[in-house]
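Our next item is chain A:
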Amino acid sequence: MIKIRNLAVRIGDRVIASVPELDVTAGECVAIVGESGSGKTTTLLATLGLVEGAAVTGEITLGGVDVLGASPAELMSVRGSRAALVMQSPQAALNPTMRLGTLMRRALARHGVKGDEARRKAEDAVAAVLLDTAILRRYPHQVSGGQAQRFAIALALALGAEVVLADEPTSALDVTVQAEVVAVLRRLRDERGLAVLFVSHDLALVSTIADRVVVMKEGAVVESGTAADVFDRPRDAYTRELIAAVPRLPERPAETAATPPGEAGRTGEEET
Partner candidate 1 sequence: MLRYLTRRLGQAVLVVAGVVVLTFVIMRLVPGDPAVAYAGPRASPAELAAARAQFGLDDSLPVQLWKYVRDLAGGNWGVSLHTRQPVRDDLFQAFPASLELVGAALIIAIVVGIPLGVGAARFKGKFPDLSIRVSSMLAVSIPVFWLALALQTVFASGLGWFPVAGEYDSALDKTSPLHVYTNITAVDALITGNWPILLSALAHLVLPALVIAAYPAGVIAQMTRASLIEESARDHARLERALGFGETSVLTRFALRPALNPVLSLIALVFAYSIVNGFLVEAVFNWPGLGRYAADSIRSLDTPSIAGVTLLVAVLYVVANLAVDLIQGVIDPRMRAR
Partner candidate 2 sequence: GGGKVRGAEDSPQPGTSLSAADATFTYVPNLDVVTDWDPASSYSNEIIAMENVYESLTRYNPQTKKAEPRLATSWTSTPDGKSWTFTLRSGVKFHTGKPLDAAAAKAAIERTIEVNQGAAYIWGAVDKIEAKDATTLVFTLKYPTALDLVASAGYASYIYDTTATTDDLNKWFNAGHDAGSGPYTIDSWQKGQETELTLKKFDDYWGGWSGQHYSKIAFRVTPELTTAWQLLQRGEVSFVQRLNSQLFAQASTTPSVQTSQTPSFQNLLALFNTQSGPLKDVRLRQAVQKAIDYDGLIAAIKGSGVAASGLVPGGLLGNTPGMTPKQDLPGAEALLKEAGYGPGGKQLDLTMTYAQGDSDQDLFVTLLTSALDKLNVKLTAKPLQWTTQWDQGKSKDESKRQDIFIMYWYPDYADAYSWFVNVFHSAEPISFNLSYLKDDAIDKEIDSLPELTAIDQPGAEKAYADLQNKIINEQAAVSALFVQNYQRAYAKSVEGYVDNPAYPNVVFVYDLKPGA
């Protein structure tokens, strides 16, 4: 689905993101983590050929298309139909003056799907993300954040995208709503083999759903590998610091015995 080799994004002489190697295959969920400004978003956008005002070098293949070498028309036809984007802030990512259905219809028409078929695809996709089709008649400000995020995923489905690139898709959401969105993504991955490349700074969340993890710091990849490897045997000091900083919760009763009041959180104290 996605194949990145020696990607480097530069503004002036500053490298704001460099990724030596990153692959995402069907049905796989890959996470990029790292501190703020470490180049996560940039990497994601570069994959779609959407970085502006910066020089991109290296090799990016997206759904079989060489992103850096492709003509604008080729790029435009890959975007949406093969790879779709889900962004951080749910409402801001949708055009405020347009009903969700209109956006969906236009996007489908852009990729050659029209009329009844378009309506059917739209409704199917919306149903697949567990939304009511009535949502298509709403404006973005009339839907909740979770709905908006799921609609963004529905857009990807309707267009037949094989990979979803998600930039902190749940960081603006309440944890209970986050759980909802994550569940939908997981289900689509299991049922349809959807590939997901997502950016997050929530290590705990990443640890629960990602197959593989890429850790970035100051524009460079410091560690990557399977989730199990990275979390259980972090090789890089920064990765270890990240993992240590994840706040611990009192475990659920099913998993651990109740801890005495006031002591529960101290188990995972980081070493400073």
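If you want to know what made the cut, all candidates are chains of the complex that A comes from, given by their letters.
In this section, contacts are C-beta pairs under 8 Å (C-beta built on N, C-alpha and C of every residue); 3 or more make two chains touch, one makes a residue touch a chain; residues count from 1.
Note that the structure is a prediction, hence the values are computed from the model and not measured.
Within this complex, chain A is touched by candidate 1 out of 1 or 2.
Residues of chain A that touch candidate 1 in their complex: 45, 48, 50, 72, 76-81, 83-85, 87-89, 92-98, 106-107, 110-111, 139, 141-142, 152, 155, 159, 165.
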